[in-house]
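A protein chain is absent from this complex, but the other protein chains hold their places.
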Amino acid sequence: MGRTHATAREVLVQVPAHVEYEKATSVEQALSLLARYGPGARVLAGGHSLIPMMKLRLVQPEVLVDINAITGLRYIQTAGDQLRIGALARHADLLADPLAGEHFAILHDAERVIADPVVRNWGTIGGSLCQADPSEDLSAAFAALKGSMIIHGPGGSREVSARAFHTGPYQTVVGPDEMLTEIRLPIRPDGGSAYLKVARRAGDWPIVAAGAAVWLTGDGDRIADVGIGLTAVGATHFVAAEAEDFLRGQPAGEQTLARAGEIAAEHCRPVSDQRGPADYKRHLVRELTVRVLRTAVGRARGLAS
Amino acid sequence: MTHAYGPVPRKEDARFIRGQGTFVDDIVLPGMLHGAILRSPLAHARIVSVDVTAALAHPMVVAVLTGEDLAERGMAWMPTVFGDVQAVLATDKVRFQGQEVAFVVATDRYAARDALELIAVDYEPLPPLIDALTALDPGAPVVREDLPGGNHIFDWSAGDKAATDAAFAEADVVVGCDMMYPRSHPAPLETCGAVADYDMTGGRLTLWSTSQAPHAHRTMYAAVTGLPEHKIRVVSPDLGGGFGAKVPVYPGYLCAIAASEVTGRPVKWVEDRSENLMSTTFARDYHMHGEIAATADGTILALRARVLADHGAFNAVAQPSKFPAGFFHIFTGSYQLRAAHCEVTGVFTNKAPGGVAYSCSFRITEAVYLVERLTDMLARELGMDPAELRMRNLLRPEQFPYTGPTGWQYDSGDYPRALRLALDLAGYDDLRREQAERRARGEYMGIGLSFFTEGVGAGPRSQMDILGLGMADGADLRVHPSGKAVLAISVQTQGQGHETTFAQLVAHELGLSPDDVDVVHGDTDRTPFGLGTYGSRSTPVSGAAAVVAARRVRERARLVAAAMFEAAPDDLEWLDGKWRVRGDPDQAFGIAEIARAAHSTLELPAGIEGHLDASAVYNPPNLTFPFGAYICVTDVDPGTGEVSVRRFIAVDDCGVRINPMIVEGQVHRGLADGIGIALMQAIAFDDTGNCLAGSFMDYLLPTALECPSPELGETVTPSPHHPVGAKGVGESATVGSPAAVVNSVVDALAPFGVTHADMPLTPANVWRAIQGRPVRTDLAIS
Partner (left out) sequence: MKITVTVNGTDQARDVEPRLLLIHFLRDDLRLTGSHWGCDTSNCGACVVWLDETPVKSCTVLAVMADGHRVTTIEGLARGAVLDPVQAAFATCHGLQCGFCTPGVIMTARWLLDHNPDPSEEQVREAISGQVCRCTGYENIVRSVLRAARDDGGDTG
């Protein structure tokens, strides 16, 4: 057997390592600070994804660029046929927002079960998305809604589909000299959405969660378009693409929903951990996909759910 | 005022609601340094070298202690509460993940933690022993090569094996089951810590620490540090919960003491939550095989059990020394039995030491869980309602005091009355009807019962000691000339309200208001010797001592009052809180007037020297036996495995209730414990010995959303041998509730053929149980 040294990762510390700190009051200033300090700089929003990682010293940025003073980034508003969410909107803001609830029930379903009320007061939408934890709930919700992200960088701004935003665990397309500033969600007619999460306890990370958004044909019989997001099962870009492809154009009935659930379960990659064994998680993918599709269809039809 | 018992608001609340409590981490002394512990990342390894050079070079580091440094002071090892030894800082080997290896002392708490990363330890990993079931296999890794038994600690048994075997042979029905009570942790919200202040000039050590047993700790520190006991002062300030987690002496305390000696400055050490979960005393970890034998018409004849007890790397079970398996042999429960027999084998593994904690009443949690699960399984096998089966077999009131088949002498109880009350409160028949209707609709609700008897208030000195210290406890009562009283007690509150309930006890005996009685505890300089608070022993033991002391004061007051009346002492009677001349009740003296007189120029009678003060050390003649009947209603979603606890009905009998408000608060907590333990709390390990529950992200505790509003009932059968008939209640609900929850979930899953699944019944485990493949909850899930 070999020998090991106690490395930093193995030492339990629970307070952050030394770090420098800058405060930005505008997007331009934040971007110039990121450019100045390079990849050792991290954007600090609510800090409720980043600071826990810093306390465990799993991540040790050299400089924090605090953007909380950019109050202009904290909003939820409609613009034409879009709902636009500023990156600094807190989870509590989204949960309380009537526009979000009216157009996208999936967001309220998800926010209600993200962390706990006090954490939701301070954690931001942008911060959660950029942390890109495979168990983070909004990623799947925005993917199901086929939203997009606005990213600002030295060259200006660009728009990236929510379904291409995440490139792997803890990885997004946001470069070290860029910043997520907004999430855009298309408001479309004849739609309904839902999110369902199974956890070991209130406030826990999901064992598995699923979100669905459906848009029906005018007569309410068929699924014109659908988005299915899966959380915590290694779904590429948090999307159940095969199940979506199957469902598009199908009648919105129990048989097709059940088949969609099976397809989603076949194509995910759950891993056994203390939340549950892989076979159980795969079962949950099937079960929850069917349930959220059913609820989403019901909501699209204007039925009580 | 004669009736001081009742829901008196708590005196201690005034400081806590203002945030003015004094917990260990609130203490700041001039020149104080901060300590942090470097812990082993490996579960089993030889230590090749420890290099602290870089840590010492850190500008804010004042000292670094290693196992070798402590060995030079004779402090590298300490005795455990059960007569084994435990490393303070490892010297040769580490034997569990999280074991203490070095101690850094720095000028602030962040620098101390930074410096941990500068210590280089060279480990030679060894194969770890993680699965307790393999501990005695030939070729298993040896955890304790320093002991003759290797991984084997003890074999212990109780009951009559021959009679039990005979009863089983005669039985019509025998039901057996393997069941685990998984490793859990009390997780008080305040972690453990200490501030050590060694005064070199006077050779005096003052230690503020999170200790449930400050006097016992003081005696232990004298033995380990070599400091004389009268030069050691241990102070437990306010404690943020204990639940047994703060009974042992922890290496961090001794490191802080050694560091204070070395640096000549006060040293504070407070652990993080991960340290708390990974290294301080765990609870339970019993692998049990139980069998129940009965006649076809539902008369229980006998019980037997075989247990493998996982003690971790050192034997540090905090329980009376003659009982290596604690009071597990009370697994005979609350039923009439012909015979019973149990065998317990203890083993070492590469995990943190401990085992007796978390309101277990010395393993009664394990015992009650076993017997109540078996009872439900028997009911299912017989096709009998579980309430009816229990009612049939419960001990009858006329059988008390009752000596059970393993020797316990239960003091008092009316069990059928308590069960009937619980069934009424629950609306049991309606619940069964509802269950049937729901099943027809494909909805699954469960109704689970648990009836428990526990033995608390350890205990008679001749039978019960910890490290040779008999488990008697004391009280000193002083009455000032104005009649205000100060009661110094040897037990230590961690939130149970002693400052109020003990004041009530004394006030009741002396006709005072509880506001007139101040309770002092937690400071070994100011309180009499005692073994501390755990095992629900405060009311039965120290409470009794307080009452005895108060009655001695009252009898002294009689003598003084007689002198004041110029009457004979026998002519006086105590009525409505005053001494009065019999037949002339208008003439009365209360304690305040009598105290004044005792301090005055009055000619005092023989036996009174000029005060009313009195002391007592109470040696309980027996344990007391609180009991209860609990009913838990759950709803289970078989598609996801999620369990929702809908109702929890709890009828408790803890004898006379001094403060019903406080009693109910204790029960509320224990019911929440049951929900947490049954559904979500467990400490598992992977096969390399990594602790998989080292934070509150993975060691899940119930929130307000998981706990329904409890529905409480009470019966009162006083303890015949306790001075005021009280029995103690602190652990009752934690003892009784897990079985009720598990029985409820298993009942819900009956249509799927599920007869048992181990705790915690997480959604994954429930779903797997439905599939016929429950999860093994002590190891990594794969």
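Per-chain numbering from 1; labels A and B assigned in written order.
To be clear about the criterion, a residue touches a chain if its C-beta (ideal position, glycine included) is under 8 Å from a C-beta of that chain, and two chains touch if they have at least 3 such contacts.
For clarity, every value in this text was computed on a predicted model and none was experimentally measured.
S.K.: Write the list of subunit A residues that the hidden chain touches.
M.R.: 14-21, 23, 44, 47-48, 51-52, 54-56, 64, 66, 68, 115-119, 121-122, 202-203
S.K.: Suppose we count only contacts with the excluded chain; which residues of subunit B make the list?
M.R.: Its contact residues with the unshown chain are 9-10, 12-23, 25-26, 28, 108-110, 186-191, 238-241, 243, 272-274, 494-497, 661-662, 664-665, 667-673, 695-697, 701, 703-705, 707, 709-710.
Keep this in mind: only the chains that are shown with their structure count from here on.
S.K.: Starting from the mean Cα coordinates of subunit A and subunit B, work out the distance between those two points in Å.
M.R.: Here subunit A and subunit B have centroids separated by 43 Å.
S.K.: Considering the complex alone, what residue numbers of subunit A touch subunit B?
M.R.: Touching subunit B from subunit A are residues 1-6, 8, 10-15, 17-18, 116, 198-205, 207, 272-277, 280, 283-284, 287-288, 291.
S.K.: Using the touch rule from the top, collect the residues of subunit B that touch subunit A in their complex.
M.R.: Interface residues on the subunit B side: 38-42, 48, 98, 109-110, 113-114, 116-117, 119-126, 272-275, 639-642, 679-680, 684, 692-694, 697-698, 700, 702-703, 705-706, 762-764, 767-768, 775, 780-782.
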